[in-house]
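For this view, one protein chain was removed and the others were kept in their places.
Now for subunit A:
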Amino acid sequence: MSFLQILLQLTGGVGYTIMVTVACSLTGVVVGLGVAMLSRLGASWLSAVLGAFTFIFRAVPVLVLLFIVFFGLPNAGLRVPPLVAMMLSLGVIAGAYLAEVFRGAFDSVDASEVLAAEAMGLSRFQILRLIEIPQMLRFAVPGMINEFTTVLKYSPFAYTVGIPDVMKEAMSLSATTLRGVEIYLAVGIIYFLIYKLLVTGVWALEKRTRIPGLTG
């Protein structure tokens, strides 16, 4: 079995790895946006609750939360499919980190623009939607790429709940061929290529939506 054949064999799991990464990243964006928006708009007690949420979920190890969701919740009568378990653990933890990224990016929006929008008669929600979020998302690109990369690198945990991703394929292959070094080297190369694709994709999107003078 040549190295190329090993690579080809492993690509069977690439789809799952990408699926887990994208699903968890999107969960993270939704959770992070929700938390950041609510704590920007909401009352101070709500901000405190959301602050506690981000603090706790940034502290919990991904694997521990994953096992609580996947192996613990069925005891409480709640069966969770593997991908959903990944989204509820890795995705939500990414959300806690992204909430911080978005909070910082919201703070970069010029307060005088918000004041001008208020003086114009726009509602708080319109200001958020029309002024703050479009700028904030652009400011948040570097932090988002960082977090998406982290999600990709945590995605191998998916094999522990039975998702046949690249890592799962590699372990099966290694068990039958006993060529661990080459196989895991190939896994490393595959993750690097997915990483490169992800970063290139996000920067391409950033470039298409770039506004002169807004971001560096």
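Note that a contact is a pair of C-beta atoms (placed from the backbone, for glycine too) under 8 Å apart; a residue touches a chain by one contact, two chains touch by 3 or more; residues count from 1.
One rule holds in what follows: contacts and distances are computed from a predicted model.
Selecting from "5'-nucleotidase, C-terminal domain", "Cytochrome bd-I ubiquinol oxidase subunit 1 apoprotein", "Amino acid ABC transporter ATP-binding protein" or "mannan endo-1,4-beta-mannosidase", the unshown chain of this assembly corresponds to "Amino acid ABC transporter ATP-binding protein" (UniProt protein name).
The omitted chain makes contact with just one of the residues A:L8, A:A43, A:L130 or A:A204: A:L130. Within the set A:L8, A:L41, A:L63 or A:L115, the residue that contacts the chain not displayed is A:L115. Residues of subunit A that touch the chain left out of the display are 110, 112-113, 115-123, 126, 130-131, 134-135, 138, 211-214.
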